[in-house]
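A single protein chain has been removed from this complex, and every other one stays in its place.
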Amino acid sequence: MTSYRLPNRGRVDHARPVKFTVDGKSYQGLAGDTLASALLANGVHLMGRSFKYHRPRGVVSAGSDEPNALFGTRRGPGRFEPNTRATLQELRAGLEATSQNRWPSLAFDMGAINDNLGSLFSAGFYYKTFMWPRAFWDRVYEPVIRNAAGLGVSPTEHDADTYASRFAHTDVLIVGSGPAGLAAALAAGRAGASVMLVDENAEPGGTLLSEPSVVIDGKPAWDWLAQALAELAGLPNVTVMTRTTAIGYYHQNLVGLCQRLTDHLDTPPEGAPRERMWKVRAKEVVLAQGALEKPLVFDGNDRPGVILAGAAQTYLHRYGVKVGDRPAIVTAHDSAWYAAFDLAEAGAKPAVIVDVRASVDPALTDRARALGIETLTGRTVTGTSGRLRVKSLRVNRMENGKAGAPRDVACDAVLMCGGWTPCLHLFSHTQGKLAWNEAAQCYLPGTKTEAVQIAGAGRGLWGIAAALEDGAKAGALAAKDAGSEAEAPAFTVSADRIGSGVTLRELPTDRDPGKAKAFIDFQNDVTAKDIRLAVREGMRSIEHVKRYTTNGMATDQGKMSNVNGLMIAADALGKAPPQVGLTTFRPPYSPTTFGAFAGYHKDATFEVTRKTPIDPWAEANGAVFEPVALWRRAWYFPKPGEDMHAAVSRECRGARASVGIFDASTLGKIEVVGPDAVTFMERMYTNPWAKLGVGRCRYGLLLGEDGFIRDDGVIGRLAEDRFHVTTTTGGAARVLNMMEDYLQTEWPDLQVWLTSTTEQWATIALQGPNARLLLAPFVPDVDLSAEAFPHMAVIETTVAGFPARLFRVSFTGELGFEINVPARHGRALWETLFEAGKAYDITPYGTEAMHVMRAEKGYIIVGQDTDGTLTPDDANLNWAIGKAKPDFVGKRSLTRPDMVAKGRKQLVGLLTDDPKVVLEEGAQIVADPSQPRPMTMLGHVTSSYWSDALGRSIAMAVVVDGRDRDGETLHVPMPDGSIPAKVVKGTVFLDPENSRLSA
Amino acid sequence: MTHFSFAQVIKGALTGQKNWTAQWPDREPKASYDVVIVGAGGHGLGAAYYLAKEHGITNVAVIDKGWLGGGNTGRNTTIIRSNYLYDESARLYDHALDLWENLSQDLNYNVMYSKRGVMMLAHNVHDVQSFQRHVHSNRLNGVDNQWLSAAEAKAFCPPLDLNPKARYPVMGAALQRRAGTARHDAVAWGYARGAAARGVDIIQNCPVTAIRRGPDGRVTGVETAKGFIAAKKVAVSAAGHTSVVMETAGVRLPLESYPLQALVSEPIKPIFPCVAMSNSVHAYISQSDKGELVIGSGTDQYVSYSQRGGLPLIEHTLAAICEIFPIFRRMRMLRKWGGIVDVTPDRSAILGKTPVPGLYVNCGWGTGGFKATPGAAHVLAHTVAKDEPHPINAPFTLERFTTGRLIDEAAAAAVAH
Amino acid sequence: MLLIHCPYCDETLPELEFAYAGEAHIARPADPSKLSDEEWRDFLFIRTNPKGVHFERWRHINGCGRFFNAVRETVGDKFLSTYEAGEPRPDVATLTGEAK
């Protein structure tokens, strides 16, 4: 295969060949190549297949706007990604690339049959058919459509890489390191402002890399570039980041940057993340993203070998690659002429320069003639030939506005240029308004919403000189606004290539426009006639046109297609472009790896997992854990051969027979302190607190202002002005926030303060008839007798020598204690008690046994037996309401009509007729299981367990008017038959007289 | 208007697509209408369609401040399901599901309703309890919903990761096989075309600035950018902007509007056969017929009408997706967008009459609006035509916020809508 | 991600340190029992939800911990002002004047 590489040209390292494979075939490129430039150097233009018609496609661009040249890229196990742009992927040793959306091969693709049927698949065709017969949609049509979908294939392995995330703060963030961006960086950097200059490409310089002939301050462009970069590198306040894409522009100058760290490296260093997401907060932003070249829209403009002229120029100068030996040039803009000249000087033989404009700057035509290039002006182009590579170009004269006699020009590449579009994606992320410029026939930045400057081609300025001047001004202004005195440096530029052009619709043709395939969105196969059809079908807004045709929705984000689509839609509507609008650009600027967004949040660090000080003991002793809110809690402690049921039954037995030990550290704890502590508690909780003596505890019930149960817990009074409040595990943060809210905004006059002590204390529950015997020896200073230290007592003392808050409380119905010690002593105390407990055959139990025992005793769990729609009355908790209190949070809501109406669901006990049957939690309850569906449901089972203590199943349920149904048999219809169960008014199944509790 | 059929598509192919005409004419407003519907989204256009089709009321205008279908109809993740807990919600959404099943044929417009199944993942004991409760309740309500073991869930959705060490292990899932997705734009376009064909005027780019009432307090019409338009009845179905419009009629609503974000990946060959939702990690995902992974994110924490949305939310959502479907970590996000969702205190819709005679409201759908489209439109049309709610929307009154008879799906089971 | 000025810390800090806390200046009635069901509903649920200037509450939850008030324009999400809890509503005209 002949090489298209030009010796001693480009910025690639001719001394460092790099081997890579495409579809298993080996190629050789050079260090500094992209996958695209390396393939072009090997004479390969065919790099992809289009989405819908599977048409063979070549690379059209040299940047992130590439719609065609997409490959699957791989670096060993766990490192494959689809749809990689060959124009961005730098060559690295051993890079494996696979072509996409073709079968069996890129050169011969069965899917191309769609191309011949293309006329069937016009815009929106799928809305109009596949409806009959109905059943075919599910079974035939949709599966077929779905199988045809997509470009590359999904990764199938876990990602072997890691990703990083970093916040940064800077005075000036400059996006784009072309002449405008560099000048801005020099201006702001010299002024001493902190500057971040970022560029999506592997190398800074932008246009300068493709126009070495320009002379700046008396130096050739590349020398000047080297010097500018050296100066910036020498400024400690300036950071230059390449391979860094500004993906999104968010509120108040927060810009998201995705930095690609390893994809270009032969062997990434140990511990290096693949990509890093920067979240940069800049005082001022300068957008210097330049302009994007537009294709010309003509029949056959998508043939492999047809490429943007600016891209061809980039491949020539940056990579030392000529895209063809005999290129033909088709243009509506001066810039493509220079591309032709450069190629000619590099040894190519341009076949012809066709300019659709009637008159062109004579300097250009003269120069072309001098180089021996034929020039045709005021012509149109109506077709190309060649299957996998363009062979010829069809050029027509224009006769009074119509395409006249055609002529074929042989060529091996076509360079096209339909003019340039200012790149304003990030600007429109800010909801900044774009303003249509009639003269330039393009959108320019209008009203700003952020502290941002747009510089250079982004403002429609053309040429290096203008870009440098404008960038310098923008940089100086940004630095000034950020607080550093700055002035804009001046540059002298010669041999600049200023130019102009026109913006067009599809080119006139002498062929049936209904048959022409003049592409706008290459990847999605949207043609000019699709746009016109959409308009004819009533799509008046550009958003409708876009959605109906899918124009601009390909992976190039419409960079190449939006404006051409707009011009043609506007023409079809007979409106000016601004009346048709412009589709909004949305983040990210170019497609961005999921992993980069996820950053460090992967596997173990996906989310916080909170563990108690006693958790390591539980783990060492074989606990099975369950997640509860952010915590992981010991669920049960299976012994060898035990399943969950057996373990839980044993744990319950152990606690009820002798003593059980339980880690309750996750319970929320809030210390309420201050002279007005009682007043505050009276207002927050439903219960009365004034009469609660120091050293006593009370069950507290917390409602939302809507009257529904929010949280509960045992609350101890440690002093006149000090309460130890406990909350549910999941509710701790919510409750504290709610309390702070009322305290700060409703009752700021109260002298009381709240402090979270959840993690100050490790909490160990000892429950069971032998709990006192076990504990007493460790509590020298307290008489633990039922008389001296009864149920619901609390005292500050020492336990096993540790300072402690000792509660006599029970969530099991047994004689019980909860010992709070400073967290660092939690595990030591646990082990001490466990050792001593062996004499009593102590049983560590988990949350499941705790749930069973509390259910046997009829205690509810907020969030399980209540669900945010239950009032205290619904939950049998009226006793917990301070009747005499004038007000408390939620009180008023309790008298709303529906809260006092009949027919509310009330918490009751439910006992299956067959004691062996354990109901399923969440199962629904009906009066008549034989009724037709939809059935009238009376409620559902909230808690249901096998009770070892009672030798039968027990359940709690919420049932319509449940308390009036005492003794009534209801039914729980299951898929395999209905289960009869009897309602019991109370939920206390065990020890109703509290003899065990108060032993 | 050209009837859609395979024959017409062939004809189009042979005639250079000359045979297609405008799917709906772009109208200027008349002086007066029997019914003016504010908001040309799926709900509003659908209501107009059913008013004309089922109630013979064709002197109807649907007015929108922008282009039709440009609001949440065109900015959602197209998920359709009806496995809601409470009878009221289940009936409403199941009614919608019944209509979805025949919508393409009814409208002669392929809305691509895809019954690929919606699977809700349970990650902890609480999820399991609450999803089981849903499954049982749905079964007795005749709503399709079944419980899957973790292994069954994996079989149904191969990209799922069952690693038990995961921070959010999969403990099972609730699957509604009849649920799925549809092509969101097509729903708006299909209803617009169907309504227009029956004489409804669709007026775009015409902001409604105020609702006018007569001395008797009754609605008289709407002020718009194109002048006053008289109307015997006005129905407001303007999603996030409903508060603003209703305020002008002196009706204050229990609504707050939040930006909701969603995103798509680059297109890939089919890999994700269903819709999967996880409430514990706040993410939902499906794959479009175009091959893009369609991913729903959450709402920003503050009330807003800007469609920008923050970066942290997207970071969290994609972290969650990669946690449950680790093979997607190297996929790339192609595009994200934002919508404005209107949320009520109980996260259920308000659909029915208002204190103002002749004024009807349909709002508060939060993130559940798209799936309800045909059902909501159908009962809204009934409510407007008969001046009384359809039994299905009767519970979704404004009064419930006074009486306390809320329909709080979220409180009941932390299930995202 | 917004930048929010905490009136207590007198610093402008990232949104990640703050929690939104709903509409501002909705005071809990001194004696709720005196309210009709409709009045109580208004207190509980009815919100202004303006497309424009919004008086709202934030809490500097990962900072000084204080709830405070803010005036924000809900179309562009620009803060016009923040002020301590308990202070009266600032005059919007002046604020937007300053904002220009």
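In this document, chain identifiers A, B and C correspond to the written order of the chains, with residue numbering beginning at 1 in each.
Just so we're on the same page, a residue touches a chain if its C-beta (ideal position, glycine included) is under 8 Å from a C-beta of that chain, and two chains touch if they have at least 3 such contacts.
Everything below uses one rule, namely that contacts and distances are computed from a predicted model.
Here one chain is missing from view; checked against "Sarcosine oxidase subunit gamma", "NADH-quinone oxidoreductase subunit M", "4Fe-4S dicluster domain-containing protein" or "ABC transporter ATP-binding protein", UniProt names that protein "Sarcosine oxidase subunit gamma". Taking the full assembly into account, the omitted chain touches A, C.
The hidden chain makes contact, of the residues A:G24, A:G234 or A:G271, with A:G271. Of the listed residues A:S50, A:Q431, A:T527 or A:T612, the one in contact with the hidden chain in the full complex is A:T612.
Which of C:C9, C:V53 or C:V92 touches the hidden chain is settled by the complete complex: it is C:C9.
Within the complete assembly, A:A823 is the residue of A:V240, A:A823, A:L919 or A:L997 that touches the hidden chain. The residue touching the chain not shown here, chosen from A:D325, A:D361, A:E642 or A:E671, is A:E671. Where subunit C meets the missing chain, the touching residues are 1, 8-11, 13-14, 16-17, 61-66.
Even with one chain removed from view, subunit A keeps its contact list with that chain: residues 162, 164-169, 261-262, 268-273, 276, 279, 281, 600, 604-605, 607-613, 631, 671, 673-675, 751-753, 755-761, 822-824.
Please note the rule applied: only the chains that are shown with their structure count from here on.
Chain centres here are Cα means. That of subunit B falls 30 Å from that of subunit C. For this pair, subunit A with subunit C, the centres built from the Cα atoms lie 28 Å apart. Taking each chain's centre as the mean of its C-alpha atoms, subunit A lies 22 Å from subunit B. Each of residues 1-2, 19, 37, 44, 76-77 in subunit C touches at least two other chains. Counting partner chains per residue, subunit B has residues 306, 308, 310-311, 345, 402-403 touching two or more of them.
Subunit A meets subunit B in the complex at residues 51, 79-83, 119-120, 122, 125-132, 134, 137-138, 142, 145-147, 149-159, 161, 165, 248, 250-251, 254, 256, 277, 279, 429, 431, 512-515, 529, 533, 536-538, 540-541, 543-544, 547-548, 550, 553, 555, 557, 586-588, 591-595, 597-599, 601-604, 606-607, 609, 626-628, 706-708, 863-864, 867-869, 893, 896-899, 920-924, 926, 933-935, 937, 940, 973-975.
Residues of subunit C that touch subunit A in their complex: 1-3, 14, 19, 21, 27-28, 31-33, 35, 37, 40, 44, 57, 59, 61, 65-67, 76-77, 85-86. Interface residues of subunit C, counted against subunit B in their complex, comprise 1-2, 15-16, 19-20, 22-23, 37-38, 41-42, 44-51, 54, 56, 72, 74-77.
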